[in-house]
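In this view, the complex is presented without one of its protein chains, the others remaining in place.
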């Protein structure tokens, strides 16, 4: 399946885009997302294990990613 | 010497006046002020050792009271 | 660095108080507002009357503001306490603190309100729904009618 991964702030700058498309196996997890992201040359500018949100909630490595889910990489937050 | 003692809030109500006049010996202290105050019947409505300010600063029992000083009894404060 | 402390008989303008302490070097501002509550220790309150030993109270407010400003380097502090008759929900005291860092701003703000309550000669008489009035004694002692 194809999943769109949203990028923000410094991550969007690193990838030069507000999102990337990943090709994942159907029963994928956040760990799979991170593995695919890591293949991208721009990923060298990211921390080793960036935070991931699935459907606007922070996810762990084992969280499932299904077709149609909203997936995002979350740079270190700096609100306030 | 004669000293005017300012009264506020519940103390003014107790004495029915915003101040009282005390007759003190010339080398008086706050302790002397309290002794004189205690002679007044209304003093039974005050705590045993009310706070005293001399010239708008909190004073201790040994603080001197001179002719012309501004002396006040300070009820329990309740600002805020 | 601003430090001010004063009494007022007018409505306290919270925004003006914030503006007094704001500045480009101070990233955190804390405003504390004390508000007249409808209940105190279970009794229905309709209003509060604040009075003070005005000269001493104004001086103590200034001293507290100065001490608070000096306690943590470069904190700005503005304190204003209302006097007179206040209705429910009116602001009795406003304390604005600004500092470069929020941790210090919170500490200073808390310190100021505790000091104010501890030592500034201000008194309040609560007016109750049953028509009675009573001086509030935070030490728990009833002054009036305490004699047998």
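Letters A, B and C name the chains as they come in the text, with residue numbers starting at 1 for each one.
The criterion applied here is as follows: a contact is a pair of C-beta atoms (placed from the backbone, for glycine too) under 8 Å apart; a residue touches a chain by one contact, two chains touch by 3 or more.
Not measured: the values here are computed from a predicted model.
Student: Using the touch definition from the header, name the shown chains in contact with the chain that isn't displayed.
Tutor: A, C
Student: Among the options C:32, C:50, C:72 or C:123, which residue touches the chain absent from this view?
Tutor: Answer from the full complex: C:32 touches the omitted chain.
Student: Against the chain that's been left off, what residues of chain C make contact? List them.
Tutor: Against the left-out chain, chain C lists 14-15, 18, 22-39, 88-89, 98, 100, 102, 106, 109-110, 113.
Student: For review purposes, identify every residue of chain A that touches the missing chain, sorted by number.
Tutor: Residues in contact with the chain left out: 6, 8-11, 13-14, 44-47, 53, 56-58, 72, 74-80.
Criterion: only the chains that are shown with their structure count from here on.
Student: Measuring centre to centre with CA averages, how many angstrom lie between chain A and chain B?
Tutor: Centres of chain A and chain B (C-alpha means) sit 73 Å apart.
Student: Hey, how far is the Cα centre of chain B from the one of chain C, in Å?
Tutor: For chain B versus chain C, the centre distance works out to 25 Å.
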